[in-house]
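Just dropping this structure here.
In this view, the complex is presented without one of its protein chains, the others remaining in place.
So, chain A:
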Amino acid sequence: MAKQIKVSLIGNPNTGKTSVFNLLTGLNQQVGNYPGITVEKKEGICKLSRGVKAHILDLPGTYSLNASSLDENVVIELLLNKKDKDFPDVAVVVTDVENLKRNLLLFTQIKDLEIPTILVINMADRMQRRGISLDIPRLEKELNTKIALVSARKKQGIDELKKMIESYASLPKSPCVDALTFAPDYFERLQQAFPNQSLYKLWLVITQDVNFRKVDKQELDISPDFQIKSESELKRLQQKETIKRYQFINNVLKQGVTVDEKAATGLRERLDRILTHKFWGYFIFFGILLLIFQAIYDWSSYPMDLIDEAFAWLSEATKSALPAGPFVDLITDGIIPGLGGIVIFIPQIAFLFLFISILEESGYMSRVVFLMDRGMRKFGLSGKSVVPLVSGTACAIPAVMATRNIESWKERLITILVVPFTTCSARLPVYLIIIALVIPDEKVGWIFGYQSLTLMFLYFLGFGAAVGAAWILNKVLKIKSKSYFVIEMPGYKVPLFKNVMINVIEKTKAFVFGAGKIILAISIILWVLASFGPNDKFDQAEEIVTATHSDLSGEELENEIVSYKLEHSFIGYAGKGIEPIVAPLGYDWKIGIGIISSFAAREVFVGTLATIYSVGSDEEETIKNRMAAEVHEKTGRPVFNFASGISLLLFYAFAMQCMSTLAIVKRETNGWRWPTIQLFFMSGLAYVVALIAYQILK
C-alpha cells in the first residue's frame, strides 16, 4: 500500500470542521470509537493527485489544548504521542472567519508543538456580509504557516487545501509565538533537562495532570521538581500564557484583518431578540418540540407500517419457500421477526436525529440551552441536559452520550441517571399494544381519543419521573463539583443538507448495529429456549395432549399441543418460576416471560408475546385477538384487563430494562456502581408503582 499522508483535523466547536471533513472525504468515511472510551472517532480517505491519498482524522472539537473533558483529552493524547499510529504528518486547524481571534488561540498552541500546520479559514462566504477583508499573505507571514481560505458551504477552496496537504513537507515547523515567557528561570531549567523537546510539549505534559487527568501515553519522564506547586499558581500561570497568546493574536489580526462595521448586517441580533426572548423564546421552543413529536409519532407511522408488513410477508414467504424443519423455524420465527423489531425503529430514530442535527447545525440548540438552564438547575440539571432529555425520547444510548458537554460532573451524572426515564422508542410498541388492548377506543370531546391521551400521559409521566428523580438525586448526592457553565452562542446558519444527512445516517446506523445485535441475539436465545424443554413432557407433548384432549381435533388440537409445549419448555419453566413475583402485579407466567426477556431490551416484550401467542396463527390481528381472549388460569378473568394493563404500562414506564443503556452508563461513569444503582432504583420503583396500581384497580 502506498504511503498515506496522515492528517488531523483540529478546531473549535462551531467552526464548520465537520463540513470541511465531509467535503474532503465525501461519503468515504467511517465512524468508530477510540479504544476503551465512547468518544466518536471519525476518519476518512481523501484522494489527492497522482494516486496519493490522505488519511483524515476528524478530532473532537476543542477550544484549547488544556483539556476539560474526555472528548478534548483525545486531542492531547494524540498530539503528545509521536508513537500513536494516527500521529499526524500535518495538522489542519479549522477556524471560522467571524471568530478568528478566539479560534487562533488553539492554532498557536498546535504550532507550539512543532507539528506542520495548515490554517483553514472557513465560512469565507460570510466575509462580505460581515464586512471582513483579509490580507492572506500578511497573515501567512505573521502566523508562519499556509492559509487556505475555504467556504465549505459554497464548496470553494477545497482544491487549494488538498494541494497544501500534499506538499505538507514544505510547511514550517517552528512556533509562531513565544508564549512561555512568564517564568524564565523555570522554563530555562526545563529546557536544559530536555534539550531535544519542544518546550510547550513539556509544559502541556506537566499541566494536564492538574487540568484534567494525567497524560497516558507519553515517553517523557519529567521529574517531580518541575510540578507546579499549587493549582491556583498553575491557573495564574495559564492566565498569563493565555494573555500572551491573545496579545500576539490581536497584533496579527490588526495587521491582516479589517472589519467594516457598517457593512455588517445584524442577523444574529435580530434573531436573538426573538429566539431568546423571555416569552417568545419559550413559545417557539415548545412549538418546535410539538412539531418534532408530531413527526416522530405521526409521520413515521407510514414507513413503520410498511416495514411491519414487509417483514410479515418475508417471514411467510420464507416459510413457504423452504422445507419445514427446526432451522427454518429459527429463521422465520426467531431471526426475521427479531430483525423486523430493529428495523421498525429506523423511521423514528431518523426523524429525531434529522431534527436534532438541524437544530444543532443552525445554532438554535445553544439558545435552547440558554433558555432552559435556569429552570433545569432547580432540579440539579443543566441547560445542557435538555438535549439528552429530548434525545432520550428516541433512545437513551445516544442521549447518555450527548451529556458529555455538561461541565459539572454532578449535573452530568444526574442527567445520565435520569435520562432512561424518558419514553424511548423501544417502549412505544409495548405501550401501543397494551393501550389497544385495555383502553377503550372512544373519543372524549371531539378530537382526543382515550387511547392517544393515555399515550400522551405516559410521555409526560416519563419526563415527570426524570425531573422528579433528578430533584431527589440532587438532594441526596453529595458530590462536590465546580458548577461552571460556559456555552458558546454561535452565529445562525442555514444547515448544510449534506452534514445533516450524514449525521442522520450515522446515528441510525449506530442504533441499528448497536442495539440490533442484542435484540437479534435475544430473539434467537428466546426461540431456542421456547423450542426445547428440560424433560420428557416437552418431547412427548403430542401424545400427552392427544390422550387428555380426545374431544379436540385439527387446528384446536394443534394449538393445544403448542401451548402445552411452551408451558413445558425451558422458558415456560422460567416463566412459572417468576410467576409468584409478578402475580401481585396482575401478570401470569407468560407475561413473566415477556418481562424476563425485556430486561435485555424492552422492545423484545412484544416480540416475545408474539412468539408465545402467535403459535399456530399468522396474522398480526390474530395475535392481538388472542391476547385479548387469553384467560388467567387462576382468576378466570382476561389476562389483559384494565387493572393489569395499567399496571403493565406503569411497570414499563419506570423499569430499567435495557442492557445497552446500562453498558453505556457503565462506560460513561467508569464503573458498575451507577448502572447497578440505576437498575435497582428504577426497577424497584416500577415494581412498587405497578403493584399499587393493580391492587387499587383490580
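Here is the rule we go by: a residue touches a chain if its C-beta (ideal position, glycine included) is under 8 Å from a C-beta of that chain, and two chains touch if they have at least 3 such contacts; residues count from 1.
By definition in this document, contacts and distances are computed from a predicted model.
Peer 1: For the chain that's not shown, choose its UniProt protein name out of "NADH-quinone oxidoreductase subunit D", "Carbon monoxide dehydrogenase", "Ferrous iron transport protein A" or "Multisubunit sodium/proton antiporter MrpA subunit".
Peer 2: When "NADH-quinone oxidoreductase subunit D", "Carbon monoxide dehydrogenase", "Ferrous iron transport protein A" or "Multisubunit sodium/proton antiporter MrpA subunit" are compared with UniProt, the left-out chain turns out to be "Ferrous iron transport protein A".
Peer 1: Write down which of A:232, A:320, A:535 or A:550 is the residue touching the left-out chain.
Peer 2: In the full complex, the listed residue that touches the missing chain is A:232.
Peer 1: Can you say which of A:159, A:488, A:556 or A:633 touches the chain missing from this structure?
Peer 2: Checking each option in A:159, A:488, A:556 or A:633, the one touching the absent chain turns out to be A:488.
Peer 1: Decide which residue listed in A:19, A:64, A:357 or A:403 touches the omitted chain of the complex.
Peer 2: Final answer for the missing-chain contact: A:64.
Peer 1: Given the contact definition stated above, which residue among A:44, A:61, A:88 or A:383 touches the chain not shown here?
Peer 2: The single option touching the absent chain is A:383.
Peer 1: Among A:180, A:371, A:467 or A:627, which residue is in touch with the absent chain?
Peer 2: A:371
Peer 1: Which chain A residues would touch the chain omitted from the figure, given the whole complex?
Peer 2: 63-64, 66, 68, 99, 101-102, 105, 211, 232, 235-236, 238-239, 242-243, 246, 268-269, 272-273, 276, 278, 366, 369-371, 373-374, 383, 407, 482-491
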